[in-house]
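Right, one structure below, let's go through it.
The other protein chains are all here in position, but one chain of the complex has been omitted.
Letters A and B mark the chains in the order given here, with residues in each chain numbered from 1 onward.
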Amino acid sequence: MQLLQSVLTRLFTTLITLIGVAVIVFFVIRVVPGTPIAMMLPPGATEDDVARLTALYGLDKSIPQQFLIWLSGTLHGDFGTSITTRQPVLALVLSRLPATLELSIMALVIATAIGGFMALTGTRLRGTKTEAAIDISNGMALSVPDFLWGLILILGFGVLIPIFHISGRISPSLDLPFTSNFYLFESVLRLRFDLWADIVAHMFMPALALAIPLAAIIGQLLKQSLKETMHLDYVTLARTKGYGENHVILHEALPNAILPTLTLVGVQFTFLIGGTVIIERLFSYEGLGNMAIDAVINRDLPLIQGIVILFAVIFTAVNLLVDLCYAALNPRLRHA
Amino acid sequence: MSYLTIRNLSANLKGRPDRILRNVSLQVAAGEVRGLVGESGAGKSMIGKAILGTLPLSIEITGGEIILDGTDLLKLPPAQRRTRIGQFCALIPQDPLTALNPSRRIGPQITNRLVDILRWTRADAEKRARELLAEVHIPDPERVMRSYPHELSGGMRQRILIASAFAAEPKLIVADEPTTALDVTVQKQILKLIAEMQARHGTALLFVTHDLGVVSKVCQSLSVLYGGLVLEDSRMTDFFHAPKHPYSRALLAATPKYTDPDGSLTPVPDAVVAATRAEVEAADRSAHV
Partner (left out) sequence: MLDGRSQIKRKLPPRLILSAGWLILLGAAAMLAPWIAPKDPLAQDLFLGQLPPAWVQGHEPGYLLGTDSLGRDVLSRILYGTRLALTVALLAGSITCIIGATLGLLAGFLRGWVDIMISRAIDIWMAFPPVLFSILLIAVLGPGLTSIIIAIVVIDWTRFARVIRAEAMTQGAMDYVASAQVAGRTRLSTMFTEILPNVLPTITVLLTLEMGIAIIVEAILSFVNLSISTDDPTWGGMIAEGRTSIHQAWWVLVFPLITLFLTVLSFSQLGEGLKDRFDPVLR
């Protein structure tokens, strides 16, 4: 019952956070000087046209009124209509979400693979030059944000050794049989590995740019955690039973070292998702972030609101998920 | 013929002149219980770790032999050495709270050596584990084997670790301060249990402790260490009647039970400590010549 109570508390604070986000986004946006209506009208529009559009978007009401209208709409799944494209925000946002999700998850997979490899190698070869080299490269990777790694990758693998694509999500010349926007996922389901390879070749550079800092964090934290665990008595005991170093690291130390790393990685993963905004821009990848920057530049208020709220929902969901994973993986909590 | 023979074993802090063990020699006969006594930092635990191959990375063995059943462990390739130790030796660790893997159930932690290293079938290993748990007086072995360590008390966990140490019928067990981390009331039971198990299985036991009282209860012979140097090597009875080394005498005097239980503690006198330290340094000098 205690578990249920803490889950409920978590859900409640999550709700407050989301409402806070909504309030802030709404009021920040309403401070915009100059009405966006002016930008939407062709030259020579009359006062009447302005008034009509203003009323259409509810911009003539008082700000608290506008907020309540917007909030109740949002809670009913109505995020309004994009000012620039005149399409429902929800549909626009959901059409771009799969691209960003696929990119983030691919980046997470890459980061876990690299970071895990670094941590395990560093632990296996502790006290050697290799460990020192791993520490230094982790420190470097951590010091420089994804934006710069993206640029460096563009130079390295887009220009110097052009083996990957550095813009877009898929080659425009290809015929797409997809019915959903989860291109990567669907290409596997449809066994279209030609398309899959093209998508991966497009995604790999932005995903790697996002993954490098996270990989370094995973590498550092997990290695630290592993090294502490390696000093514990049960690891020594396993050694005296006749197990080799690799077995001891993988089977005795790793399962216990992962837990403390996991919670921290959860927060870091939300940072990674936040990083997609600029990385998608950098690689002209047609995801949510790229759409968000366009929306900001075009002052498309309903669209901006929709995207920011969606990001906030994803962030809080990830954090919630990590907490649940932690509880599920930790035998101490599971049986308490 | 002794089962374990350590000859002139020396160890250093890696890359530094600090000596950890100074020409240590000792023997443990098959089925014998030998105490290894000294204050903290005397190097007694390091001897146990050297035998089992679990010395910290910062310490290196600079010379000597650890002969187990006729084979010098230090001359074996690492993998062979590991399997040999896994097959013939075992450890009863100091702290039962950290010596069991918190993310695994008890059962596999007892059976894993039998299954992975000694290639028993899982069913045989589990049957053996149940028998052993019963032997160490654990009620309801089935339930305990399915438990996680955090669900059990410290004394219970130490019993499990003792059972686990005897699982493969090793020839030699190193008990590294096995009662130090326990409550006084539990200490006695555990000590009795170790003695009982040792007698039943006839295993040679190297009992590392700082407590002469504990030694007197379980050991047949003992080695006294100071600064990584063996000062005295005696039969238990001889030791209590006539300790050879002044430091041993002082140590004995500092243990209340063997003088006057109600009397005040006599700490090891400074003069004795100084003389002993001088002896250790003298041993170093003669070793360098």
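By our rule, a contact is a pair of C-beta atoms (placed from the backbone, for glycine too) under 8 Å apart; a residue touches a chain by one contact, two chains touch by 3 or more.
Fair warning: this is a prediction, and the values are worked out from it, not measured in the lab.
Taking the full assembly into account, the omitted chain touches A.
The missing chain, though absent from the display, is touched by one residue of A:Arg96, A:Arg192 or A:Arg299; that residue is A:Arg299. When you scan A:Thr123, A:Asn256 or A:Thr270 for touch with the missing chain, the hit is A:Thr270.
Touch with the chain omitted from the figure is made, among A:Thr13, A:Gln65, A:Ser180 or A:Asn246, by A:Thr13. Within the entire complex, the positions of chain A that touch the omitted partner chain are 13, 16-18, 20-21, 24-25, 28-29, 31-33, 139-140, 142-145, 147-148, 151-152, 154-155, 158-159, 267, 270-271, 273-275, 277-278, 281-282, 289, 292-293, 296-297, 299, 304, 307-308, 311-312, 315-316.
The rule is short, and it goes like this: only the chains that are shown with their structure count from here on.
Chain B has its Cα centroid 52 Å from the Cα centroid of chain A.
Residues 126-127, 232-234, 236-244, 247, 252, 255-256, 331-332, 335 of chain A touch chain B in their complex. Residues 52-54, 57, 79, 82-87, 89-91, 93-95, 98-104, 109, 112-113, 116-117, 148, 150-151, 161 of chain B are the ones touching chain A in the complex.
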